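The structure under discussion is supplied below as structure tokens; questions concerning it will follow.
Left out: one protein chain. Kept in place: all the others.
Here is chain A:
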């Protein structure tokens, strides 16, 4: 069992690892909240060069950009950190043709990668939702121990969880405790 504290400057790297699961803080990414009416969607998808999925929970990606539909008129976008200014400028240029709201959230959240044979059990310690309802390649906004999070399921046993920065130390310590406890049961 390896267990490392989340550093005050949120340095990316391994936080906890056991036979059950591994928890890693991943490097910062650019994040945006995008909201628009249906009439603006096609134009924004073209400007972003990224499909904007129609179904809540579905994702699309193109090169290093990724979109997850969170609600009836809302997506979260992620991209490389250096891509943020370009995304903001491209969407601003399309504003008259396709009215929308684009808010940068890059620093609001940090992302934990959670994987390993016990990844689902680890998440289920504090996640009321049935993980079988989130298919591989999908994502959802949901709640983890009282905090709103965005959960991305990349593989059957591999997830990313976006957590508000101020709650991250609490979530990191919960996940580390879970890693240790689940390994004892194996």
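The criterion applied here is as follows: a residue touches a chain if its C-beta (ideal position, glycine included) is under 8 Å from a C-beta of that chain, and two chains touch if they have at least 3 such contacts; residues count from 1.
Keep in mind that, in the parts below, contacts and distances are computed from a predicted model.
> Identify the UniProt protein name of the omitted chain, choosing among "Molybdopterin oxidoreductase family protein", "ABC-type quaternary amine transporter", "Sarcosine oxidase subunit delta" or "2Fe-2S iron-sulfur cluster binding domain-containing protein".
Of the names offered in "Molybdopterin oxidoreductase family protein", "ABC-type quaternary amine transporter", "Sarcosine oxidase subunit delta" or "2Fe-2S iron-sulfur cluster binding domain-containing protein", the absent chain's UniProt record gives "Sarcosine oxidase subunit delta".
> If the hidden chain were put back, which of A:25, A:70 or A:161 would touch it?
Residue touching the chain left out of view: A:70.
> Among A:42, A:62, A:92 or A:143, which one is in touch with the chain left out?
Only one of A:42, A:62, A:92 or A:143 touches the chain omitted from view, namely A:143.
> Taking the entire complex into account, which one of A:4, A:56 or A:105 touches the absent chain?
Of the candidates A:4, A:56 or A:105, A:56 is in touch with the missing chain.
> I need the residue numbers on chain A that touch the omitted chain, in ascending order.
With respect to the unshown chain, the touching residues of chain A are 56-57, 70-72, 74, 128-129, 133, 140-143, 148.
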